[in-house]
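Structure record follows, encoded as structure tokens.
Removed from the display is one protein chain of the complex; every other protein chain stays in position.
Then we have subunit A:
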Amino acid sequence: MTTLPEVPGVPVGAPPLAVDADEAPVRGLWRQGVSVFCENRLALVGLGLFILLAGVCFLGPLVYHTDQVHTDLAAVHLGPGEQGHPLGTDGVGYDQLGRLMLGGQTSIVVGLAAGILATFLGTLWGAVAGFAGGWVDSAMMRVVDAMMSIPSLFLFMLLAAIVTPSVPMLILIIGAFAWLGPARLVRGEALSLRSREYIQAMRAMGGTGGRAVRRHIVPNAIGTVIVNATFQVADAILYVAYLSFLGLGVPPPAANWGGMLSDGLADTYSGHWWLLYPPGIAIILIVLAFNFMGDGLRDAFEVRLRRR
């Protein structure tokens, strides 16, 4: 049996006050990230909200069956609880709870897909521009600046008026213009990353620009990208709501929360509150959920906030 060396002021058996950092137990980056994310209560609430809303929208129809294809003009504007409709019916007799689920599917699918599409396009554009620098960077970013100078909502409305709105079309339209923000962010990251030693070393060893972007720039900017993606999703959900509010959403019998909110507002004076509040509250909750998650992810990817 070995005897521990005695240190003044430290009881025998207690851990040392300080140890060499090189010998400290290092936890995995992802585990640290998850740990920091979980410390953010609001982020957890956001995650929970998202899971809850997505679960209700996508799994709800499996247990709560409603006819969202055929109208029923004999059962319009029924109040909550009437004739077996927990949230009542709308102006053409659709069950409002079922419609909320159907509308949520559209809003979430379009929001997620458009957000991811915008993030992907923006990341690629920004990384290439930032890494290439020079005239390539200037040209690519002027394209971004030019497109940003046009109000996006105006562009969405213009396009939505030209083409027949559908879920894939809405994803494309929103994704095609929402990538500008991520492009600028990632370009900024790429500008700072491209002068790092490991990239210089890779280039000195004959590595190509494509490899640098693919293997080093994008992976090292992933924190920014993921955090931004959550806000892109939230923005996309709101854009769908805006377009639907302006009558340019998916045509019936498809539904989305923005369109339901718009219809509900027209019915407000009739006292049909159940057509207004549920979709409005759902939009608020889903957007808040993504914002809270974005905050948590920002903390998780922010190295300075991690334990060492």
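Here is the rule we go by: a contact is a pair of C-beta atoms (placed from the backbone, for glycine too) under 8 Å apart; a residue touches a chain by one contact, two chains touch by 3 or more; residues count from 1.
In this section, contacts and distances are computed from a predicted model.
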### Task
Between "Signal transduction histidine kinase", "Helicase", "Peptide ABC transporter substrate-binding protein" or "Phosphoribosylformylglycinamidine synthase subunit PurL", choose the name on the UniProt record of the chain that's been left out.
"Peptide ABC transporter substrate-binding protein"
### Query
Just one of A:Ile171, A:Val213 or A:Leu276 touches the chain that is missing; which is it?
A:Leu276
## Note on the structure
Logged for subunit A, residues touching the omitted partner chain are 69-71, 73, 76, 91-92, 161, 164, 181, 185, 224, 227-228, 231-232, 234-235, 238, 241, 247-248, 251-253, 261, 263-271, 273, 276-277, 280-281, 283-284, 287-288, 290-291, 294-295, 298
